[in-house]
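Certain chains of the assembly are absent from this excerpt, and the rest are unmoved.
Naming follows writing order (A, B and C), and every chain is counted from residue 1.
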Amino acid sequence: MSERVVLAYSGGLDTSCILKWLINKGFEVICYMGNIGQEEDFEQARKKALNIGASKVVIDDIQEDFVANYVWPAISYGLIYENRYLLGTSLARPCISVGLINCVKNNNASYVAHGATGKGNDQVRFELSCYTLLPDVKIIAPWRDEEFIAKFEGRQDLLKYAKENNIPVSVSPKAPWSMDANLMHISYESGILEKPDNEPPEDLFLMTQSPQFAPSQATRIEILFEKGKPSLIKLNDGRSFTLPVDILTVLNDIGGKNGVGRIDIVENRFLGLKSRGVYETPGATILHVAHTDLETFCLDKEVYRIKQSLRDRLSDYVYNGFWFSPEGIYTRRCLDFAAEQVEGTVKLEIFKGSVTVLGRSSNTSTYNEDLVSMDRHSTFSPQDATGFINIQALRLKEYHKSALKYI
Amino acid sequence: MSERVVLAYSGGLDTSCILKWLINKGFEVICYMGNIGQEEDFEQARKKALNIGASKVVIDDIQEDFVANYVWPAISYGLIYENRYLLGTSLARPCISVGLINCVKNNNASYVAHGATGKGNDQVRFELSCYTLLPDVKIIAPWRDEEFIAKFEGRQDLLKYAKENNIPVSVSPKAPWSMDANLMHISYESGILEKPDNEPPEDLFLMTQSPQFAPSQATRIEILFEKGKPSLIKLNDGRSFTLPVDILTVLNDIGGKNGVGRIDIVENRFLGLKSRGVYETPGATILHVAHTDLETFCLDKEVYRIKQSLRDRLSDYVYNGFWFSPEGIYTRRCLDFAAEQVEGTVKLEIFKGSVTVLGRSSNTSTYNEDLVSMDRHSTFSPQDATGFINIQALRLKEYHKSALKYI
Amino acid sequence: MSERVVLAYSGGLDTSCILKWLINKGFEVICYMGNIGQEEDFEQARKKALNIGASKVVIDDIQEDFVANYVWPAISYGLIYENRYLLGTSLARPCISVGLINCVKNNNASYVAHGATGKGNDQVRFELSCYTLLPDVKIIAPWRDEEFIAKFEGRQDLLKYAKENNIPVSVSPKAPWSMDANLMHISYESGILEKPDNEPPEDLFLMTQSPQFAPSQATRIEILFEKGKPSLIKLNDGRSFTLPVDILTVLNDIGGKNGVGRIDIVENRFLGLKSRGVYETPGATILHVAHTDLETFCLDKEVYRIKQSLRDRLSDYVYNGFWFSPEGIYTRRCLDFAAEQVEGTVKLEIFKGSVTVLGRSSNTSTYNEDLVSMDRHSTFSPQDATGFINIQALRLKEYHKSALKYI
């Protein structure tokens, strides 16, 4: 009797070979495809999987869930890994894992299989998410399986296996890098990008055009946030959008045209390796800039600092695959609470790769024009500042007088 | 017998009136002008001060000190306030304070006077620096003096006082905002900027031109860092620079032409007020982007995280005026030590407001192309990742099984 | 027409003189006495205040509020200042401030007056609490009033003023230190304690007897916690208690007899001064030890670490008087959420100054005896540890091989 596996299937060469290999090992395989906005002919992939021998193909449109429950919270928390990466892939993994585990449960399967490599982050993100959601699930990771990796030492072995097993192979030559795409971003790594001093070629980028070829006319928009999350965008042409997927799609379009959101970084993987990644994240970059602006406008100074330290922790948790961990859940709940006070509108200009804040307004800010004005005293007593400074100086003066000094 | 005051003199209306007012109160006043790269006719200011009655005018070229000992360390630490402000004014204050206190000591003075306002940060930065450097110094802050602020309620009172006292006044009308300039940046605040939703007018910016009018050809440069500090820049035309002031000046020129480094933010002042500031920091923004890239490339993953948390602390200390405090000195020493490992070259493209990293190289990075490559196993055993993930999952599974959950 | 002041009145010499002085300045003064468990003859104090000229005396029993809403949360958060001080006075101040401000509102007063000194923390705690609860309240702090401190340079001046104004003075000689008492603790400072090398005399302590004279038989108790707060104590004699004030009173009695909870420290005041304080906190020390034990037993490892960093922040906020600040409220809400999982029972032995944990049990702990046992493998695969360690070692090996090292 065969055991049932749910395979995270992409339609590509790797997971097609894995599908066949699993079947050959006696498993019954259900292919799961989560639609999180990647460019993909899902119906063609379904046919391909069934032809190879999948017992079933589940195509799951999880775009709305992805944007509303992963991307929007990430924006509202200000998540950013090592100061630059907006976590587009990291956020997709727990969302897909929910789909995988639901598929496991609905189909009485025992296994999840995936095609993530053995040196990367995604294997960790998938598996930690799955183990948390269903502790008894068993996981098959062929790229860490001794037999599998002995058989498939390089791409040539996959192509040969595909040919032998009548698995159709794309005729277009493989790009000399790998990529991962969703509604939030596309990431590129490996291949020619492994040399960190190699400039990424212009034809690598699929979501954004080069700032060099972007319109010479700036685009202006307004973004409204409620509880830290985007709730409305207004374009200059009068159109406006409120649904999460619509907002992100439209901003991807605007950002993409204007060359916004490309980064090229060397990052620290969870496993301790340094790796080079190139990312394009047009829409979410616009949102991140706008939210960052509104947040300092709205949040209390000290709450902001606590929030930043929780953000830094959560950014690492999410990157490392701990979205559903106790610390992930706890931190998210604390940050949700801070986000309650981030409400208002940010005006932006987008132009040749740059996103510029032009102004902001909010009903939840403690900004007090009257109090801060240089032209009037308002309730402020300048003499109080003297006492404030003198007390701050007390400790410094004592230190200066002490026997031992750092200078 | 008169008491001797060293006045931080700018040549402008405010400090000229303060100079006269101090003289009228019976003080002997030495005017101190620190040249930190602001546009200023220092000789004309000297003449003006002597005409008003200053006993002496000291013009102190501290540009080299400012760049080498304040800006360069700040770049090497990655200092940034509330995620956006590169601290151009905050860094200048302790540098000028050293000049002021040296002037106090050299001239046997007892007082420092300054024209900083009573609601702002600069009064704190000047005074904490001065008190730390010379605990017994006395400070006169006219804008917190009851008598002075009763006399000078608005700009009209200053103009009237200037006229009565034969103090020459600039004929060009005052801009509807205030500004502070040095070799690193210009900051703008107050006046029409006090409405946080008002877009800053294009003619406000003096160091940068608008990205809209920037060259349509990108500029490429290379920056070499030693111990985290810029040590060499190479331009495409073959020129290269190594002296700190030269590097910053050239990068200001490149960044300024290409519209780099403008920000418009609402920030939290040390006194607890939220205030709106507009900044342009062309050269240091280029350096910040380059350094950020090299740092994640070179530093160990965990050292990087410790370093970031120290950076966040120091950014607040510097903003608040605690450069010379025990915690400021301690943090800087710890960060200097981390910076020892940040060495290498970053290639950049600068174009219409954007700074893009094109590649980086270093001899002190643990980046290992062979180890991270997707195409070969190197010393990496994929099976180890299985153990790693399973152990990480242990705690998560136990949590999932526990009686009480956060979800 | 007189203006109305609510005075935080203690019945002692200082606040009695302040009462008279305020009346002499034309104020109508309502005396407010918050009963937070200090030893005090409140009715005699009432009579005294009325005799001096108070228009009204409000005696407010806030013990229940103090224990339930300030001490219990502090225990559940694990609050501790600079690793040792359990914040007994700091917690009382916001609680009394609520009483003061209610009294202000109920009596249409405009002012709060208090007898806290100008160098201490309590002035800050009272005033920040009052200003937050009622931003328009005005505060009179005689010990910072130039006229008052010129008049009352030392204790002799107070005694003389008392005599002149028929204010009765205690016949017992003043101890050569000052103290502050409530249901949680007594603090001692100043006078002979100002020499940090002076051993506090044994007759200073009022809540605890010396461990030297404590019973030679240990006392055993059990404490049950719900949501991190003590909900039940069981004594060996069969008695048990559930009400907050009862629990704290009984534990003060047990701890006091057994010499528990004395500390002698030099601490950093908010104003930047270092000061020496001696504290005795018998009951809350027992609770702190028990809670610390249960918390590591119940909380997830990583949640515990986040919680500790929030605890450290909140300890400073509370010490500095920011209980009602945005950051205080935010941090408390985050910590309340973590405390939800801290439930169970701790067994303790109390003996001659020591509190020893004997065992603990909980339904919300992820402790898994089967999994951790050295005698069986359970679901644990030892081989996984190999992978875990090898992956952890990857980064360390790369570092060792890098060109530049810290060693």
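Note that in this section contacts are C-beta pairs under 8 Å (C-beta built on N, C-alpha and C of every residue); 3 or more make two chains touch, one makes a residue touch a chain.
What you are looking at is a predicted structure, and each value in this text was computed from that prediction instead of being measured.
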With 3 copies placed, total copies in this complex: 4
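Note that only the chains that are shown with their structure count from here on.
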What's the distance between the Cα centroids of chain B and chain C, rounded to whole Å? 41
Just how far, in Å, is the C-alpha centre of chain B from the one of chain A? 32
Per the centroid of Cα atoms for each chain, what is the distance between chain A and chain C, given in Å? 44
Of all residues in chain B, the ones touching two or more other chains: 301, 365-366, 368, 371, 380, 383, 385-386, 388, 392, 395, 399, 401, 406
Which residues of chain B touch chain C once you look at their complex with the stated criterion? 300-301, 340-341, 343, 363-366, 368, 371, 380-381, 383-388, 390-392, 394-395, 398-399, 401-404, 406
Inside the complex, what are the residues of chain A that reach chain C? 271-273, 300, 302-303, 305-306, 309-310, 313, 325-327, 330-331, 333-334, 337-338, 391-392, 394-395, 398
Where on chain B does chain A make contact in their complex? 82-84, 117-119, 123-124, 127-128, 131-133, 135, 141, 143-144, 146, 149, 154, 178, 189-191, 194-199, 211-212, 216, 218, 262-268, 271-276, 292-293, 296-297, 301, 304-305, 308-309, 312, 316, 321-322, 324-326, 329-330, 333, 347, 351-354, 356-361, 365-369, 371-375, 377, 380, 382-383, 385-386, 388-389, 392-393, 395-397, 399-401, 406-407
